[in-house]
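The complex appears here without one of its protein chains, the remainder shown in place.
Showing chain A:
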Amino acid sequence: MVGESHMKKYILNSFLAAVVLFAASCKPEIDTVVGNSAGQANFSKYIAVGNSLTSGFADGGLYLEGQKVAYPNLIAAQMTTVGGGSFTSPFFTDAQANGSGYLTLSALVNGSPTLIPVTNNLAVRDASGRLTKYTGEVQNLGIPGMRVDLAFAAPFGAANPYLERLLTDTQVGTVSYFQFIQGRSHTFFSLWLGNNDALGYATNGGVTTDATNVLTDKSTFALLYSNLVNALTAGGQKGVVATIPDVTSIPYFNTVTVAALLNAAKAINPAAAAIYIQTGAGAVRTATAEDLIRLPFQSAGLFGVPNASGLPYGLHPLNPIANNWVLDKDEIIKVKDYVISYNSTIKSLADSKGLAIADTYSYLNQVKTGLVIQGVGINSAFITGGAFSLDGVHLTPRGNAVIANVFIDAINGKYGSNIPTVDITQYRGVKFPN
């Protein structure tokens, strides 16, 4: 039958055509709705002002790997799709990639971490610990140890090795951080400063010995912070400011708990009944869950060691844990109150200037209870929580990625931009030894 063979061909051809058509349109498409608008902001020259968190400090040191994943660097990379320009950072060289040196986790013994310092390939240029100078354009202006009050103290440039390395010899000791960050013709800025104005005091157990661990007066903070914001917005620039986290949200104060110490003591001497501390007010009393012990206490080698009278350290009222190891209940109330005051200053200044607010205070409080993001559980547990590095204060690469998204969401929300967020799964938590 002629008709049949004709039909056969026709059918076969249509079938083939259909297959080809399907194959061509084979790819499932999803409309992309972000990464195409800067909104009312201009990201062509972004500068990041801040402290250690901004610099990429992690694991107790500033080193190249951490610098590369500092949250401003992650934000800047995402900004490139919406008009962001290049972003320069004072990176250590590959030969001196370990920068100031940092801590690594060398072993987990029955779940307890052994931390050892990295001491090779440092960028230390002299015996006093000063760091190899960096010259050239810098947009990541984060300086470990920087505080709102010390940003206005020119001598701090000589005392702080991270600022010293960025200053010329003539600037050292004469140029303040406040002066250093100006004149950079930025179009956009982030400002996350003030943590150390409270944290310096807290991480010294509420003991003030020098300018780096004083609790900055509330009204001084307000005045100086407004000077910073005014300088950064002098040309009408837009930007994002971040609030200061509650100091008790970090592993540094939540790892060595009173209960854990007591359990450890009981394991050796079942009669151990209480942990004794010396408070900031000078009293000696039994510690409770409301008193926080600093993370380094676990490796300080003090606990339980008998004194000359044979009384074990921390386990007898006559040999209590010293004030500087403990952020006691009253000190916590005090430092929390200061942080709340600083944050209300930051928010009201931001509102008056129309700036975005990255509320890291609220966010890190959520991290403290635990979040699950893109299949990754994140919390503020030491080592296992994934967000905080081995110093218990600073962020892991994963933590930086998460915080970068807090900033990006705040910027997008304020300025109608749509900077793509960071894929946090591409960034690691703590490295575990093999």
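As a convention for this text, contacts are C-beta pairs under 8 Å (C-beta built on N, C-alpha and C of every residue); 3 or more make two chains touch, one makes a residue touch a chain; residues count from 1.
Operating definition for what follows: contacts and distances are computed from a predicted model.
J.: From the names "Carbon monoxide dehydrogenase", "NitT/TauT family transport system permease protein", "Long-chain fatty acid outer membrane transporter" or "NADH-quinone oxidoreductase subunit I", which one matches the UniProt record for the unseen chain?
T.: "Long-chain fatty acid outer membrane transporter"
J.: Which candidate, A:Gln139, A:Gln298 or A:Thr360, sits in contact with the chain we can't see?
T.: A:Gln298
J.: Based on the whole complex, identify which of A:Thr88, A:Thr233 or A:Thr384 touches the chain you can't see.
T.: The missing chain is touched by A:Thr384.
J.: Just one of A:Thr220, A:Thr288, A:Asn307 or A:Thr425 touches the chain that is missing; which is it?
T.: A:Thr425
J.: Which one, A:Thr32, A:Thr170, A:Ser185 or A:Thr209, makes contact with the chain that was left out?
T.: Result: among the candidates, A:Thr32 touches the missing chain.
J.: Write the list of chain A residues that the hidden chain touches.
T.: Chain A touches the missing chain through residues 1, 4, 7-8, 11, 15, 18-19, 22-23, 26-30, 32, 34-36, 81, 105, 107-108, 110-113, 255-256, 260-261, 264, 298, 303, 370-377, 379, 381-386, 398, 405, 408-409, 420-421, 423, 425-426, 428-434.
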